[in-house]
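Only one protein chain is missing from this complex, and each of the others stays in its spot.
Which chain is which? They are A and B, in the order written, and residues in each are numbered from 1.
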Amino acid sequence: MTLTLDPDRLFPVDPATRAVARGLYQRVAELPIISPHGHVDPRLLLDNEPFGDPAELFIRFDHYVTRLMHAAGVPLTELGIPSRTGGTPVANPREVWRTFCTHWHLYAGTSSGYWLRHEFATLFDIDVQPSEATADALFDLIQAKLATDEFRPRALFARFNIEVMATTDDPMDDLVAHRALAADPSFTGRVLPTFRPDAYLNPAAPGWVERVAALAAWNGSDVSSYAGYIEALAGRRRFFVENGAVSADHGVLQPLAVDLAPAEAAELFGRALAGELTAAESRVFAGHMLLEMARMSVEDGLVMTVHPGVFRNHSSATFEEFGPDTGHDIPVTTTYVEAMRPLLEKYGNNPDFHLVLFSVDETVYSREIAPLAGFYSSVYIGAPWWFLDAPDAVLRFRAAVTETAGFYRSSGFIDDTRAFLSIPARHDMSRRLDAAFLARLVCEGRIDLDAAERIIVDLVDALPRKVFKL
Amino acid sequence: MTLTLDPDRLFPVDPATRAVARGLYQRVAELPIISPHGHVDPRLLLDNEPFGDPAELFIRFDHYVTRLMHAAGVPLTELGIPSRTGGTPVANPREVWRTFCTHWHLYAGTSSGYWLRHEFATLFDIDVQPSEATADALFDLIQAKLATDEFRPRALFARFNIEVMATTDDPMDDLVAHRALAADPSFTGRVLPTFRPDAYLNPAAPGWVERVAALAAWNGSDVSSYAGYIEALAGRRRFFVENGAVSADHGVLQPLAVDLAPAEAAELFGRALAGELTAAESRVFAGHMLLEMARMSVEDGLVMTVHPGVFRNHSSATFEEFGPDTGHDIPVTTTYVEAMRPLLEKYGNNPDFHLVLFSVDETVYSREIAPLAGFYSSVYIGAPWWFLDAPDAVLRFRAAVTETAGFYRSSGFIDDTRAFLSIPARHDMSRRLDAAFLARLVCEGRIDLDAAERIIVDLVDALPRKVFKL
Partner (left out) sequence: MTLTLDPDRLFPVDPATRAVARGLYQRVAELPIISPHGHVDPRLLLDNEPFGDPAELFIRFDHYVTRLMHAAGVPLTELGIPSRTGGTPVANPREVWRTFCTHWHLYAGTSSGYWLRHEFATLFDIDVQPSEATADALFDLIQAKLATDEFRPRALFARFNIEVMATTDDPMDDLVAHRALAADPSFTGRVLPTFRPDAYLNPAAPGWVERVAALAAWNGSDVSSYAGYIEALAGRRRFFVENGAVSADHGVLQPLAVDLAPAEAAELFGRALAGELTAAESRVFAGHMLLEMARMSVEDGLVMTVHPGVFRNHSSATFEEFGPDTGHDIPVTTTYVEAMRPLLEKYGNNPDFHLVLFSVDETVYSREIAPLAGFYSSVYIGAPWWFLDAPDAVLRFRAAVTETAGFYRSSGFIDDTRAFLSIPARHDMSRRLDAAFLARLVCEGRIDLDAAERIIVDLVDALPRKVFKL
């Protein structure tokens, strides 16, 4: 079976609406990519080594892809993911690729399937569907391209027309890769670090005490000093700012902000170091630290992004054998209104503060996020994320938030990906969907075509620049 | 840029479906407006004075409009809202209007933007988009029209073809304006009061003790008498009924009904007056009073409407400086099934009782409200309200409730607005969307055209009359 890419893909099926969508899309199709939040490793660009093989590139590290084969009964070792507890060896890359091609039908209708098809067609000129029969030939074809200079990371970065790309980094990261890239005159792209302090803020996170100790050591303060802990976090944030960071990202199970007096916070901190906090007290301390992070954002200007509502590592056995990010993070119900109120009361209308709220629980879009972003000047509506970064989900998102908050309270698209090669596919998908949504509103007589033409450019260009202070 | 009004706006884009929608809409486009729930001040019609200026008319009192500019960083004083704590003076009307015109792009795709455009085009014959460049001319144009007799409230009331309009009133309101209007032979519209007792029922509401005292004084009973309190509420309801009221409206954070024995209720009442209730006890007492209101509705026939799930005055600082209804009321998760069961157990199938359930949490439409209204003869499905009174949200609403409850358990449209000039735009929007929804079902072979033709007239005419006992 042939693999083709419909030039009108994702546009509405009604011919007149499709024509409007096509026209809107053409205004932004070639604009540079702005990627203010993602998970690509900066060393990829620093080292600029060729990618290893198709399995490493498309499968092993992409838990969106491995999960559906796992659900179909394929052991993760057969997808190239090594067992940490010994036992079964991993399959070799060609076997992993064959397994994937054999299961290609599982991805029909999924966002991963959509992105992969885009990548196969646009980057590798593949014109046959992956299948057991075509697996080996496709492996060889991709492998051969990966060995060429045009497929080295920097060449792709240029080809993808990425103007700026943020990574996600540990607060104690030395940012050597970012600094080296910035200092390299032969690389002109902007690759910015992002401060991601979750594991340093939540006493219930494994290794929290060690991380606090590392902060103290860096700061030259005593481990037991709460003031030193706060000072160290502020200091590390400054270091990130100095190295180009524009945002601090917070992944929390529930978006809770708690306003503790310093003495209360210090007391909890001390007992946390002693391992004496209850689960509820840990949540309170972590909620206090989220508020502290907002305070620091007001001071140092880092945009605060919140990605809540994911129960991580749902399958303990899988986590123990294969580690995190192996496909079993599951969304839970999320609510912002009361739990985040202490933060919004303090900083919600601070003119320098930018707070981007994401969700994997769709119910908050119309109920909470759009109303909050429609009043608080700091609050921006995060683009659909993770499980919701998919065509129908994106259109549901736009329909849910726009009538309350318009277009100008949304963050612009965020690809949030580890999969470097998928970045153009994801941004292109977003642009097509914005065109589709706007075209429907135009054809329903709800907005004017000239307004839509302005809005789509703003969504792709002006809004992410403004929201992320780029 | 020109401003036009598409005669086919809000109809489906598919040409055949659009033609059916157009035909259905034409059957109801000119029917009189029945507005059984809203917030227009009856003095507006009694006094019949000209509206002040465009800023007062469209901006200052419409928190749907001010909120998006506030989110964009515009201080409320610049929108004409006076600070209660002194400080910054308010901008003058022309400046307010200019600020609005400059921010007009923020409203693209919002329901406020949709309504305003309708009002500009149909009432003021405006044919240019608001912008910094056109602001002054538009101000003068609107101002000039407002000075004419055709733009006085009563003339507009007649032009809008409003047959009946309910207001929302404090239980101790003397209803002088309603009585004067009813007695005025030169005004033939029906303007009905609505009994809205929230602040008299919830001990946690600011001023509850004073309100209880006012009830007691009117009733001639002792403030501390629970029986007198109940008697006074029943008496005030009778007074409203005598003055034309058809419904009692209840705005509660959560829709809770509690069945207390009279002695328990009296005991809580006494402690409430002494300021001794915990927050939980206040909720219990307020839940008991909701059940009492249902009991009284069974007795006096007032339709009971419940508008739950809004966290009011989320930003304390804004509330303190600018008061309530300034744009920061935020929806929360709502659930009816268990919390309202005591009320439905008692009165749910009472043939004279009408209970209209609204929600700003869309998740209850298919899950709770449609199933409840599909069994209990008292329960009607409230029209999409507040943040959900918008084109896509209304279509989601119809799709969510119709398959379970059909068309004949819904309340008919309720504009729920303070903005008098927006009433025709809102009813017209609702009629267009019902036509759009029905047309899709016709073209999908799910209902017959003649059934759709009957249904759309019933939705606009028969249902609100029946549900609100008009």
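As a working rule, a contact is a pair of C-beta atoms (placed from the backbone, for glycine too) under 8 Å apart; a residue touches a chain by one contact, two chains touch by 3 or more.
Nothing here was measured: the structure is a model prediction, and the numbers come from that model.
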{"item": "Selected from B:192, B:443 or B:467 as touching the chain missing from the view", "value": "B:443"}
{"item": "Option from A:68, A:266 or A:470 whose C-beta touches the chain left out", "value": "A:68"}
{"item": "Residue among A:110, A:134, A:225 or A:243 touching the omitted chain", "value": "A:110"}
{"item": "From B:32, B:52, B:324 or B:406, residue that would touch the chain that is not displayed", "value": "B:406"}
{"item": "Interface residues of subunit A (partner: the chain not displayed)", "value": "1, 4-6, 8-15, 67-68, 70-73, 105-111, 113-114, 129, 311, 314-318, 327-333, 360-363, 387-388, 390-393, 396"}
{"item": "Touching residues (missing chain, whole complex) on subunit B", "value": "12, 14, 16-17, 335, 337-338, 341, 344-345, 348-349, 351, 363, 366-368, 370-377, 379, 399-400, 402-409, 440-441, 443-448, 450-451, 454-455"}
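Everything below uses one rule, namely that only the chains that are shown with their structure count from here on.
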{"item": "Turning angle required so that subunit A lies on subunit B, C-alpha fit (0 to 180°, nearest 5)", "value": "120"}
{"item": "Cα-centroid distance, subunit A relative to subunit B, in whole angstrom", "value": "39"}
